[in-house]
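Let me give you the structure first, and then I'll get to my questions.
Yeah, one chain of the complex is gone here, protein chain that is, but the others are all in their spots.
Just so it is clear, A and B label the chains in written order, and each chain counts residues from 1 on its own.
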Amino acid sequence: MHASQTAAHELRHHFADMDQQRDTASFGMWIFLVTEIMFFGGLFLSYMLYRFLYPTAFLEGSRHMNIRLGALNTAVLICSSLTMVLAVRCVKINQRKLTVIFLLITMLLGLAFMGVKAIEYHEHWVAREVPGPAFQFEGTDPRHTQIFFSLYFAMTGLHALHMIIGCGLVLFLMINAWRGAYNSEYYNPVEIGGLYWHFVDIVWIWLFPLLYLISHQHVGGGF
Amino acid sequence: MATAVQPVEQTNYLNADYGIKSWLLTTDHKRIAMLYLISISVFFWIGGLFAMLVRLELLTPAGDLMQADTYNKAFTMHGITMVFFFLIPSVPAVLGNFLVPLMIGAKDLAFPRINLLSWYIYVVAGCLWLYTIITGGVDTGWTFYTPLSTAFSNTHVITGALSVFIAGFSSIFTGLNFIVTIHCMRAPGMTWQRLPLFLWSNYAAAVIMVLGTPVLAITLLLVALERAFNIGVFNPALGGDPLLFQHLFWFYSHPAVYIMILPGMGVVSEIVACFSRKRVFGYNAVALASIGIAVLGFLVWAHHMFVAGISLYAALVFSLLSFFVAIPSAIKVFNWTATMYKGSIRFDTPMLYALGFIGLFTIGGLTGLFLACLGVDVHVHDTYFIIAHFHYIMVGGMVMAYMGGLHFWWPKISGKLYPEAWAKLSAMFVFFGFNLTFFPQFVLGYMGMPRRYQSYPPEFQVLNVLSTAGASVLAVGYVLPMIYFLWSLRYGQNAPPNPWNAAGLEWKAASPPPTFNFEVTPVVTWEAYNYDELDKLQEVPIAR
Partner (left out) sequence: MWSNLPLFPPAASKMAHQVDYLYFFLVGTTAFFTILIVAMVCFFAWRYRRKKNPVATQIEGSMALEMTWTLIPTAIAMFIFAWGAALYFAETRPPRNAMEVYAVGKQWMWKFQHQEGQREINVLHVPVDRDVRMIMTSQDVIHSFFVPAFRIKADVLPGRYTSTWFHATVPGTYHLFCSQYCGTQHSGMVGEVVVMEPAAYQQWAASGSDGSLASEGEKAFMQYGCSMCHRADYQGRGPNLVGLFGKPVLLDDGRTVIADESYLRESIIYPGAKIASGFKNIMPNFQGQISEEELISLVAYIKGLGTGQSNPPATMAEPTAVYPVGPQPEKSQATPSGK
């Protein structure tokens, strides 16, 4: 595989050179992540407001989070970020097979995250903690605990959607990497894919304490 | 004609490839701009139709032309169509898409495929919006206030909100493209201080698009979820807070008005400079003012909520900041006026629109002071005073700037000249019709006529009749350009590369430009608005 051949093949017509193309793509991904911060921001703001106004309701709702599974998911995502970083490193040093393996593990960890989330959602459904007509909660202030759960599902649901997109992205990178599209001269797509993946991870790092860790006590699954 | 007309057979972006596929799968920013031009024009007419319904009903004090629900749908759909499907995309998606790469000497935007994607997203949103209209529409007002929209309205709020949600992503991608392009793809020698002010304005608007639109997206998504699943984030009956909705909504929708006006201001800078044959007075100030408007614009949203139930202290802060945000706009108006001082001025149609903009935007902006002022806002909030204020800025300002820009760059876009006499006549219709429509509304508002009213006390009728009369004149002013622009495509005179002898890299390309804009990437060694050099090159500027 000739590096220069691939490089010439990849240069889009409107860029002067690969440097400009790479810098532009990276910058574009950073701007996109800023829009994602603003997108989640509205939900975080709503959460902060209601938690400030109705702390007891939120505390009680948070006690019903499955902290074991939540912590597991946190570990899963952090590991997936590690494997993502390793994938980027491997492509920079032309380790094609390892790149594909790390990307694969990243994607599998992402899918595992989704699986655990599905289990959690199911648990909440059975416990009648899903907002809507079926919602039932024994607590001091069930109305506002329902809002806690609404925000829980909205925030983790939006996060899960981004995870699905992320898994698709990693799959796409993996296939391309397998085909030899990336090497030490041209690895920018893997890098900016990594940026997106890390962002989704960081959103979870914020979600986990805010949603799961308000109270020391948890109903059912505790440590 | 002083210069030779270029041969008609020369390949340009319009004739480079034929067939519907070459248009629908294009990545050429100029073709995408044209796709946008067609689609937003469709929505302009739809929005205008709803406006006509509203104004016709308001000819008489009683609600006698249509049922109340129908009227409520009419003003709602007028607002949503005009704001989200016409005004927000207008200058950026049409003129911006076309001109940004040309003005910086690039071959295309940074992400051409994302540019095409943004158009498709707009079309999908537009189709969902049309579907919403056809199946019965929305009647919540364009502001979707809760709990009316989430729990009480019987109309298609979910599809309406979702269509705006989807359209928002089109806006985000356009803004993202502009920011990255302007940062990363300027031609050698094109420093920030040599950028045309059109690019500064579009850059500032793009920053707002990128930061503000996602908040609207999540807000409308929550409205749709709340309506679908009855969850209560904004509904007090279920423990929620309707004021939270207002804060979230206005956090985007106030900066949104700057998304709408900033690109128009950019157009005005270009036109005033060209038709005064002068560099814009105070270039740095105007550029900085654009950024200032974008930043300050994010800090004033709750001035829409002075009587909504916010605290006194919050009201004071937002009032103060709202006065500050007026200052950069005032600076721009003064600078444009000063640009004309000792200029050499011609009154071609683009200049007429630009001058109209300056006058009407001044009135619109100054009436904003009435609204920033707490004591008076309590009285005029939610009355026709507000409606007059924002129409002065949006229609008297923004739409006139858009029309001016279309006329100014039409030779570049189409390779044809529009008929000047008809264009001047249309500009007169627009100016006169516009003032007749909206000035009486200031008076109506202070008198106390609330907005969104189908019926009103009889003493308000005279002013309403004047307003409707003006609207019909205004409509003529918009119909004429549509006709003669289309006419010019077939029968218009061919345009030289630079019929105005204007400054700016876009005028160095052919009219219309080839697909890749420049054969050789230009190297910029001159300052922006080098009209003295341009005029020296030929004794007298080109007359049409």
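Just so we're on the same page, a residue touches a chain if its C-beta (ideal position, glycine included) is under 8 Å from a C-beta of that chain, and two chains touch if they have at least 3 such contacts.
For clarity, every value in this text was computed on a predicted model and none was experimentally measured.
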Touching partners, among the displayed chains, of the absent chain: A, B
Per the touch definition above, residue among B:Thr337, B:Gln493 or B:Thr521 touching the missing chain: B:Thr337
Touching residues (missing chain, whole complex) on chain A: 54-57, 139-144
Chain not shown, touching residues in chain B: 63, 68-69, 72, 139-141, 145, 147-148, 151-153, 236-237, 239, 242-243, 276-279, 281-285, 306-309, 312, 315-316, 319-320, 323-324, 326-327, 330-331, 333-335, 337-338, 340-347, 355, 358-359, 362-363, 366-367, 369-370, 372-379, 381-383, 443, 446-448, 450-459, 461-462, 531-532, 535, 540-541
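The definition used in the following text is that only the chains that are shown with their structure count from here on.
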Chain A and chain B: spacing of chain centres that average the CA atoms, whole Å: 36
Chain B residues within the chain A interface of the complex: 101, 106-112, 172, 176, 179-180, 183-185, 210-215, 217-219, 222, 225, 229-233, 238-241, 244, 248, 251, 516, 521
Parts of chain A lying in touch with chain B, wherever the complex brings them together: 12-16, 20, 23-24, 27-28, 31-32, 34-36, 38-43, 45-46, 49-50, 54, 131-133, 141, 143-144, 146-147, 150-151, 154, 158
